[in-house]
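The complex is shown incomplete by one protein chain, all other protein chains being positioned as in the whole.
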Amino acid sequence: QDNVRVALVVKALGIGFFEAAAKGAEEAAAELGNVEVIYTGPTDTTAEGQIEVINALIAQKVDAIAISANDTDALVPALKRAMQRGITVISWDSGVAPEGRQLHLNPSSNPLIGNMIIKLAADHLPDGGQVALLSATTTSTNQNIWMEEMNKVMGNYPGVEVVATVYGDDLADKSYREATGLMQSYPDLDAIIAPTSVGIVAAAQAVVDAGKVGQVNVTGLGLPSEMAGAIESGASQSFAIWNPIDLGYSATMLAYELSQNGIEAAPGAEIPMGRMGTLTLDEKNEGAMADPFVYDSSNIDAFKSIF
Amino acid sequence: MPQSATPVQTPVVSMDAITKTFPGVTALDQVKLDLYPGQVTALVGENGAGKSTTVKVLTGIYQPNGGTIRIDGTPIAFGNPNAASDAGITAIHQETVLFDELCVAENIFIGHAPRNKLGLIDTREMHRAAQVLLDEIGAPFSTHAQLRDLGIANKHLVAIARALSVDARVVIMDEPTAALSHKEIEELYTLVETLKAQGKAILFISHKFDEIFRIADRYTVFRDGAFVGDGLIADIDENALVKMMVGRAVDQIFPTRTPNLGEDVLQVVGYDHPTEFADINFTLKRGEILGFYGLVGAGRSEFMQSLFGITRPSKGACKINGKIRIIRSPADAVANGIVYVPEDRGKQGAVIGLPIFQNITLPSLKRTSRSGFLQLAEEFKLAREYAQRLDLRAASLDQDVGNLSGGNQQKVVIAKWLATQPQVIILDEPTKGIDIGSKAAVHEFMTELASQGLSVIMVSSEIPEVIGMSDRVIVMRDGRIAAELSGDDLRPETLVRHAADITTAPKRQEA
Amino acid sequence: MSDTAAQTRHIPDRLNSRAFRILRSWETLLLGVAIAIFVINTFTSPYFLNAWNLSDATFNFTEKAMIAFAMALLIISGEIDLSVASIIALASTAMGLAVQYGAGTPELVLIGLGVGLLCGAFNAVFVTILGLPSIVVTIGTMSLFRGISYIILGDNAFRGYPDSFAWFGQGYLYWVFTVEMLFFVVIAIFYGVLLHKTNFGRAVYAIGNNPTAALFSGIRVQRVKFILFLLTGLMSGVAAICLTSRLGSTRPSIATGMELEVVTMVVLGGINILGGSGSIPGVVIAAFVMGLVTFGLGLLNVPGIVMSIFIGLLLIGVIALPRLWSMFTARRAS
């Protein structure tokens, strides 16, 4: 019997976060034994690029596609076609609209993340202050949802004011420029929240270059390996992330379960995902993997060499 | 008058058995050419005889396929134009080879500008040296002027200064007078005399026999890329030279005809243009040949092009067969039976890149096609009809016009227009740069067209041609009609007087 | 016809036979390349020779090719339009906007085509009436058109297209034949006939070879160019309809970078980038070549960026090789 082929489709190749996820997928494959992971994606974060990749995967008749989408809606027709051809489709990290996938694996619950990113900033602003958001692309599904969730809980943080939202398109240089622009437009800015691993690094670099370490705190979601320097320099007090290795591992496990073990993704279903326990699906067929974890100077050294 | 040739010395430059081929063409076939110090050698030959190619070989632009060039008896090879100028050969080329975006001094010195100790161009020295050269040839403009702002004649002076900026022993002039008016031509002749006196060897290329006999000491004749003969000008007369060139005697008499004039075909009333011409009024009759004479830059081409719809006049009307017609584009002009054979054949005439038959049918596609769809058979039929009428020399109708000689390209352009069955054909300098043999053919052809009831407007700067061919002549000066002459008034002096406004300017001696 | 030949010199219509001309043409060379790629693909991937897969593969090129045909005419005439991808974005945005106001499929199609035409007209005005170089104008409108999409949409997306609208980009006509494929074929035939069989096509060639001489031959040069820009805009509108329908949503970043792929397709198809020559069959084959290369490599899970190396090499290679060859033979001969 041939191997079960699970395609892990990412937003773009080469991003540290997804490379780590691929590691987790390989771990799951090793554990399952008969799984072959196809790690693929476009080189730029576009929906069109992902569609071409999906078409090629459909043609190869892979058993399952687990995708972190560049666009909630644009991928739906292509993924629908994949499902029609008998391929299991799940989304993870960045989701696809419900009709384009069987289930969606959130790295963590969206309300938790939304609260987390503002809390990270607010914790260092006991008297309130100005914060700005540096997001990924304007079309990034998960960033948009998190910022929405964040806005819902803003009432819990009186005195903290979001003065601007800018987009770095997940490009280091653009994010850097946008961060620099924020500091110029808002000289009293106290924190930049970047819920994206590219943006947070660039923002930290911009703060260091602007000589505003100690004045502007960069926080958000980032990888310990990339943020170690920022924590050290003090540009960032703390940041959060879930474990991308676990995420890739879980996505692969879920895809395998749906595809090979006949488990149906339906509201309320509990699907096993190996060492990560089980995923409970809500009414939109979504589930959260785990809580985000906060990194600061006390624990960064332990994690920076892992992912 | 030519100075009597000094006793024969050894040539400075001698080309021997030079061959130059291009894909499919042998431009030079074992030609020889000698240039002597202090003497002017005229190189004559029909269009495409290989004169300019010889110049390009001598100036290192082309590398010959065979043969030797000797300078003072030593064989030498020019890998590039710089090697030739280092060897003391300089040229005024047939085409203007200057740069609009650079200033006059830079144009003169590009490629060999003086440098300072850092190896950078020494601009001050460059302008000083350029000024010296301009003074020498009496050029009336600054070395700092942008070339783009100069008129055509002044540009030519820059080209001459550029040629003189090289300390040369050999000066080559390829049809230097083609773009100049009387005044500048005279100055050029003086310059040639000066250069001669300095002991330089001069190669002079021209289609104009009067000037060849006036300034040359020697001649060399090429025909179809081959050497035909050479000798002293003093030993030959015009007819013999023509015979050597063409390989047969050429009737230089203009065809005689009795004009059979019909009703007014074209009436131009009060044509004005903001900058180019003003107040143009005339009528043209069926079967008439109307000459337009003027100095270069008198605005004749500009006016003809506006009649043809290229530029729009600001005022004025045009009546065709008595009815007012608005001509906004060449397409309108063609629809109204007015066609124009342009002066600049390479740029405006034939569509190089398209085959002959497509060139000929281009303005007649409406007739050869069926509801907008091409009918190739019809096209070939029409194209062959007119190609044969004009005795076109081509390998096939499918051949790219770019591969034809200049004269045959001109025929394609004329064929293209005749195929539209026009009423008025405007020929702008139809024989400019055309050799003596083809010239006669063009003249004969014009006569034939007129006798068939076509009205011809001929723009020409050659007095004999204007007088010999036209039933009536309009002289233009500074964008306006200076005179309308016919019958006994058609004399060279009258034409020149009206064209150059001699009444207000000091009279210049005629050559 | 031979009786006149007695007095006058006879000039044959053509020297080379039709077969000879076809054999030596660029299209033949390209067809060879296409067949070679097809064969290689068949051997390298077991999934290649499958009707459904080949049908899916056509999506890799159909939309680009629709624009490429119009662009081919434009480039032959000596102009270029780099704003086509941005026209797609603007047309798609306009359609998305219309959906918000309850437009149905027929209205959407009209809006898509209309915006395409308008954008084409905008370019045309700058190029033909103001006389500006098209490469510069369309680099400008490339930013402008997409910029307007960004202003309208910002970080939002338009979705909720009517179900019937999905027909254009996701529909099948019969078995594996997609609606887009039908468009591709119809448009290819339309432009093939327009360029090669009509007076208009002849004018396009004449203008591309020498716009001044074409003008002096009584061709309405600016009018022809105006129409070509309109056609290119219109085709961008058609492509916008197909792409929007296929994606089912509109983002301002839609079709980013597509203009260069379209130009690549046109050049690979043997259209002279400097104008004056080229053919529609060449572009058709080039579309298949590009589609086959990207799909074949996709089956091997080669990342898109690596595919582009192949496309880049193909682009330079197919132009360079014949020249290198003639240089080589010329050197051998001498």
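Remarks
By letter and in written order, the chains are A, B and C; residue numbering begins at 1 in each of them.
We take it that contacts are C-beta pairs under 8 Å (C-beta built on N, C-alpha and C of every residue); 3 or more make two chains touch, one makes a residue touch a chain.
FYI, contacts and distances are computed from a predicted model.
Per UniProt, the protein behind the absent chain is "D-allose transport system permease protein AlsC"; the candidates were "4Fe-4S dicluster protein", "Sarcosine oxidase subunit alpha", "D-allose transport system permease protein AlsC" or "Monosaccharide ABC transporter membrane protein, CUT2 family".
The chain we do not see here touches A, B, C in the full complex. Residue in contact with the omitted chain (choice from C:Ala121, C:Val185, C:Leu274 or C:Ala330): C:Leu274. Per the touch definition above, the residue from C:Ile151, C:Leu173 or C:Val186 contacting the chain not shown is C:Ile151.
Taking the whole complex into account, chain A touches the unshown chain at residues 12-16, 19, 43-44, 138, 164, 166-167, 171-173, 176-178, 180-182, 184-185, 187, 201-202, 205, 209, 225-226, 228-229, 304. Panel shows chain B; residues 59-61, 80-82, 85, 93, 95-102, 106, 110-111, 113, 119-121, 123, 149, 151, 274-278, 297-299, 302, 478-480 of it touch the chain omitted from the view. Touching residues on chain C toward the chain that is not drawn are 126, 130-133, 135-137, 139-148, 150-151, 153-154, 252, 257, 260, 263-264, 267, 273-274, 303, 305-309, 311-313, 315-316, 319-320, 323-324.
By our rule, only the chains that are shown with their structure count from here on.
Think of the whole protein's Cα atoms as having one middle point; the chain whose own Cα middle lies nearest to it is C. Computed from the mean C-alpha positions, the centre of chain B lies at a distance of 43 Å from the centre of chain C. Centre-to-centre, using mean CA coordinates, chain A is 74 Å away from chain B. Computed from the mean C-alpha positions, the centre of chain A lies at a distance of 38 Å from the centre of chain C. For chain A, the set of residues that touch two or more other chains is empty. Residue positions of chain B touching 2 or more other chains: none.
Within the complex, the chain A residues that touch chain C are 13, 38, 40-43, 46-49, 51-53, 55-56, 58-61, 71-74, 76-77, 81, 85, 137-139, 144, 167. Residues 45, 47-48, 50, 52-53, 56-57, 59-60, 154-157, 159, 166, 169-170, 246-249, 251-256, 294-295, 298-299, 301, 303-305 of chain C touch chain A in their complex. Interface residues of chain C facing chain B in the complex, by the touch rule stated above, are 4, 8-16, 197-203, 205-206, 208-210, 212-220, 276-277.
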